[in-house]
Every structure is written in C-alpha cells, then in structure tokens.
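Only a single protein chain was left out; the remaining protein chains are all shown in position.
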Amino acid sequence: MTWPLFTEWFLPGVWITVQVTLGSAALALLVSFVIGIARSSRLWIVRFAAGCYFEVFRGTSALVFMLWMAFAFPLMFGWVFVPMAAGVVALGLTYGAYGSEIVRGALQSVPAAQREAGIALSFTRAQRLRRIELPQAWPEMVPPFNNLLIELLKGTALVSVISVADMTFAANLSRLASNESAPAYTLLLVAYFVLAFVLTRGMRLVERRAKAGVGQRPEPRRGLRAARKTNPKADAQSAGGVG
Amino acid sequence: MNWNWDVVADFMPRFWDGVLVTLQALVLGSLLAFSLGLVWAIAQRSKVKLIRWPVVGITEFIRNTPLLVQLFFLFYVVPEWGPSMSPLVTGVIGLGLHYSTYTAEVYRAGIDGVPVGQWEAATALSLPRTRTWTAVILPQAIRRVIPALGNYVVAMLKDSPMIAVIGAFEMLGEARAFSNETFTFEAYTIVGVAFIVIAYPASLLIRAMERRLVK
Partner (left out) sequence: MSSDTPNPAETPQDKPRTPEGKPDVPEALAHVNPRVDGSELIRFDRVTKRFGDHVVLDDLEFTVASGKHVTLIGPSGSGKTTILRLLMTLLKPDEGTITVGGRYLTHEERNGKLVPAGEKHIREVRKNIGMVFQQFNLFPNMRVLRNITEAPVHVLGLSKEEAEERARELLELVGLTEHVDKYPTQLSGGQQQRVAIARALAMRPQVLLLDEVTSALDPELVAGVLDVLRDIAHTTDITMLCVTHEMNFARDISDDVLMFNEGRVIESGSPEKMFNDPDHPRTREFLSAVL
C-alpha cells in the first residue's frame, strides 16, 4: 500500500469502520431490547409479531439484505439510501435479531422467585421488568453481546461491497491501484484483529461494572479468549420460534 | 412498486444454477469446517506447548477477522506465492477455515462435557490414547455437539453469499449479474427471500435434533 493511499484512504477507512460498527451496534442494541422484550410479552399478538421479526431476520443473509437495500429498494420504492445508511440499517436489523435472542434468554434466566418477590411487593409488570428483571438479566447479556459485537465488527467489512469507503474498501483500492495485495490485506486483517481486541477489552470493563452492580465478582479471563466463545449468530438458529 | 413476473421467469434458470453452487459451497465448506475444527480442538488440548500455542493463536486470529477479508486474502494474496484457485474452491476453503475456528469451540465444549470419570475409566483400563479418543470420548462428545454444528451450517449458509464478491456464481452472484445486465430488482428480492425460506426449516430441523440428541 502506497503512502498516499494509506493516509488518504486507509486511515479514514478505519474511522468509517469504527463509525459503522458503533452506529449499527446502537441500532442492533435497540432492536435487541425491543424485540427481546416483546418476545417475552404476555400478549400473544406482540409475541407473534416479534417472533416473526426474529424468524425473518435471523434467516436473512446480511450481505444479500445490504445489497437489496442499496440496489433493489431504491428501484422498488423510489427512495435511495446513502450507502452508509443502507449498511448500518442492514447490519443493525439483522444483528438485532440475534441480539433479541440474547435479551430473551437472559430475561428467561432470571429466577421465577424474583418475579414473585416483585409481585409480593405490588410492583406493576413494567416496574418489575425495569427495576428487577432487566437489571438482573443485564450482566448475563454482556458476554454474549461482546461476542455479537465482534461478529458485527467483522460484518462491517460487507459495507465495502456497497461502496462505503471503510478500511476493507481502502485495501481493495490498493490492490487495484498497485497490483500488489499482500501488504494491504495483511495490514487489514491485523487492523480488524486489533479493533476486535480493543472492543473486547472495553466490553470486559462493561462486564465488570455490570457484575459489580449485582454484587458478583467477574471471573478472570485473558485477552480475546473469552470463557464462552460461541457465536450468537449461530446460537440464535435453534432458538425460540414464533409466539 | 412495479413487480414484474416476466423478469422473475427470466431469472429463474440462473437462480437454480446459483442454488446449486450455494449448496456445493455449503456442503463442502461444512465438511471442511467439521474436520478441521476437530483437528483444532484436539490440538488445543495437546500437552505440547509448541502445538497448543500456535493453534490457539491462529484460530483466535481467524475468528476475530472478517471472512470477507479472508476471502480476498485467499483469492488475491495466496496465489502470489502459492496455488491459484477458482472462486468456488477459494470460497469453500475460506468458509471451511473460518467456521472451523467456531466448530473447534463446539467440539471443545462437547469434549469438556464428557465426565472426568470417563477419562479415568479409560486410564484404569490402560486404553491407548488414540483408542480413548476414538472409542470413548469422541462418540460421547459428538452426539451432544451435532445441533450446535447444525447452527453453524445455517450461519455459514447466510455467509456464503460473500463468495460472490470474489466471483463465484452462487445465488447472490447470479442475482447481481442478472440485475446489472437488466437493471431490475426482482432477482435480489428473490434471493433474499430464498435465504429466509431455506433457513427457517433448517432451524426447525436443528431444534428437533436438539430435543432428540441433547438430553
């Protein structure tokens, strides 16, 4: 990779990757909670609607959806997304579906006795959810959310396909410009690895705070090697169902 | 919206070609991921640091970097000093290699799930190491991990369109080429729906397996 390419494309590309990651993570988090809570609703119609969302989006290929958003959607509805918006929306909606399974599972893991204690103190349903169930479920959610965030970071490379100038886009540009691809792609892989490492560190901090918030001590762990290295994208496959 | 069924009809032959390539990539990629993952899992339990550490390092690196970039690397960088591979072969290797780092974790959990008493019993009977693995540990571990492996097959299915980016004509590749030629949008929509339609029964199937195999 040449120096001008590095400073004018790759470095801004890193920033774009970070922006896309954070933007789609925020959207995915919102979707996770809305759909995850709705899937635990006592109203069947809410459960059903949220279940449908989950079934559709966990079956969706993020790349196909992204290309559809970028190319088919404008032709179908006459409304064009900025490429970056198409990428963020596609990633946020699909990864949010996986995240909803994390939220639902964590809510389900809160002991029934806690719900009963809440009833005994006359809390309303909403109060129980907000004051008892969600705060207790949160520390359970952080480690799988960390895994999902790493998946999401990797997923952001897809935006290069719809011409968002992230760091993958810069590496492709370098290949086309110089015909020499080894340094660019090696640098790119290392850059993703470093970002993943930084995100994991950050999430470890979140986890420690979350656990301290319920009087637990976090188990010690090293580097990227988390205790449970499952992929929430895959875990969501056999989960739940409509309703 | 102006949906045109004639466009759909024109696309369908190429759609089925794409489905075939997607399935090829998926089946071969899965087989690679299953077998390579087992190698990683066993190597990660090795007592020899010189085996354990590099394997841990490599699998961590592969798992924490994007499949898309790995595909670019395999397709554009590797031929500079190694073999040149067709897009489909590259895609199969990329999918298989990437997902082997996940299946390794699945196997690891499965192996850890075999009670310590089983290892001790094998030792007490003086079973050789390979025999302990093949006759005692793996048969018990594999049964538990099949649904989890199934989950990764579905995850791999949804990542398989990435191989279109290096020129493999699976479903998305066909749709992209068709849409670019005809300036239409139906093909993308069909492929998008196709993934959902394939993934839904697949996850029902895995759920059923989970109920039967994981007790």
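Before moving on, here are some points about what is shown:
In order of appearance the chains are A and B, and numbering begins at 1 in each one.
The criterion applied here is as follows: a residue touches a chain if its C-beta (ideal position, glycine included) is under 8 Å from a C-beta of that chain, and two chains touch if they have at least 3 such contacts.
Please read all numbers here as calculations on a predicted model, not as lab measurements.
Within the full complex, the chain left out of the display contacts the shown chains A. Listed residues A:I132, A:A182 or A:V206: the one in touch with the omitted chain is A:I132.
In the complete complex, the hidden chain is touched by one of A:L11, A:A26 or A:I119, namely A:I119.
In the full complex, chain A makes contact with the omitted chain through residues 113-114, 116-117, 119-125, 127, 131-132, 135-136, 213-216.
We take it that only the chains that are shown with their structure count from here on.
Note on chain placement: the centre of chain A and the centre of chain B lie 20 Å apart, centres being C-alpha means. Contact residues on chain A toward chain B in their complex (touch as defined above): 55-56, 58-65, 67-68, 71-73, 75-77, 150, 153-158, 160-161, 168, 171-172, 175, 181-182, 185-186, 188-189, 192-193, 196-197, 223-225, 229-231, 233-235, 237-238, 241.
Here chain B touches chain A in the complex through residues 1, 3, 56, 60-61, 63-70, 72-73, 76-77, 80, 102, 105, 147-148, 150-152, 154-155, 157-162, 165, 171-172, 176, 179, 183-186, 188-189, 191-192, 195-200, 202-204, 206-207, 210, going by the rule given at the top.
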